[in-house]
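Partial view: only certain chains, each at its native spot in the assembly.
Chain nomenclature is as follows: A and B, assigned in order of appearance, with residue numbering initiated at 1 for each chain independently.
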Amino acid sequence: MTTTTLRRKVEILVDSPLVPRIAATAAGVGVTAYTLVPTLGGAGHGGEWSDDQVTGADSKVIFTTVTTEEKAAALTDALTPLLESHGLLLLISTVEVVRAQKF
Amino acid sequence: MIASPAALLSPVILFFLLGAVAAFARSDLTVPEAVAKGISLYLMAAIGLKGGVEVAVSGFTTDMALAALAGLTLSVLLPVLAFALLRSFGRLDRLNAGAVAAHYGSVSVVTFVTGVEVLTTGGMPPAGYMVAVLALMELPAIIVGLLLARGRGDDAGAGAGAGGQSTGSLLHETLLNGSVVLLAGSFVIGLVIGKPGFATIAPVFETGFRGVLCLFLLDMGLVAARRLRQARSLTLRLALLGIAMPVINGALGVGLAALTGLSPGSAAALGMLAASASYIAVPAALRLALPQADPGLYLAMSLAVTFPFNITFGLPLYISLAVWMVPA
């Protein structure tokens, strides 16, 4: 049986124009691998929205990265001040991976 | 004539109304976002090309320089006026007032394009260089709006910390906003290829323009009405300003054009530019530069209030003003 290792998955829901900033913040704490997943719409305290590529202002993506416990914590610390001001949603969960050294 | 409500019966406007009615009635009609974005790229390329080709024919003139100067002046001053109104009458905090002001100082490509269609159909086409004026007017208001939003620097939150951004990178990102690059680039291509080069691509960029615009305005009607329904932070005072500001700005635009000696068509077009509020270049830039400002607010005002007002009542109004103020 293949051995798996525990890692942390961090998912950040962020407005498309702000993705480069999140990527830069992540790189600042050593997190350089990520995948972007699209969204179609949603609702929250700020009301309902649906994907709007024309203005670009209402288009959100999920910045997803799998990394070590330490780096995940560092990324969370670095992003916490922005959660409110930039309207981010941040989720952390535990996943198992093969080839642990990759993450 | 074209200033009459009959302009409301053009297919372009009717498709906008159809979209708005469908969204208000909660129909599930939607245009896929990728397609809407594709059409908006097409419209910007087409308008840029047409403007460039016309300038290639007419050559650079004093008129053109004066129009450019008038446009720049408006895009620097209008946000200041808007800011004052939004703070006082609108009761907005400084951050959001600056953000909204940037939108009203900048311009809406689709409002302009629709206005040009109405003007051309009505026999008073604006000069081709007005497209260059449009491109020039997209950006300065962003800078002014940001300065206003950030105030005397005591507003530490705005732009500071990990979310901060140097003025250099801001300028870079604004100047290189996709829509600005496409519009300006197509204008230059139009200049280079001139009439003969344009002939081979005219079936797509000229003959097809009005029909494609119909489909885009159908989507704009849907988007504007849905946004109005979903708007949470839009107060009555702000909605009123969303109608008052285009009227004031449009009148100032036409007035300045009259002083500058532009033709009636070009004066109406400058009025439309002044009256219109950006909903493509500015929101994208501000989401980066002022992430703390509320996009729900500035898009509701520019897209859900001002844009529909301009498309339906504003355009004929600015044309009337131009006919009245500018000696033909």
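Criterion: a residue touches a chain if its C-beta (ideal position, glycine included) is under 8 Å from a C-beta of that chain, and two chains touch if they have at least 3 such contacts.
These numbers come from a predicted model, not from an experiment.
Chemist: I see a single representative of every chain type. Please write out the full complex as a formula like label plus count.
Modeler: Full-complex copy numbers, labelled as displayed: A x3, B x3.
The rule we apply is simple: only the chains that are shown with their structure count from here on.
Chemist: Report, in whole Å, the distance between the mean C-alpha point of chain A and the mean C-alpha point of chain B.
Modeler: The mean C-alpha positions of chain A and chain B differ by 33 Å.
Chemist: Where on chain A does chain B make contact in their complex?
Modeler: Counting only chain A, the residues touching chain B are 15, 17-18, 21, 25, 46-59, 78-79, 81-82, 85-87.
Chemist: List the residues on chain B that touch chain A in their complex, please.
Modeler: Residues 33-34, 36-37, 40, 157, 161-163, 219, 223, 226, 230-232, 279-280, 283-284, 286-288, 291-292, 294-296, 299, 303.
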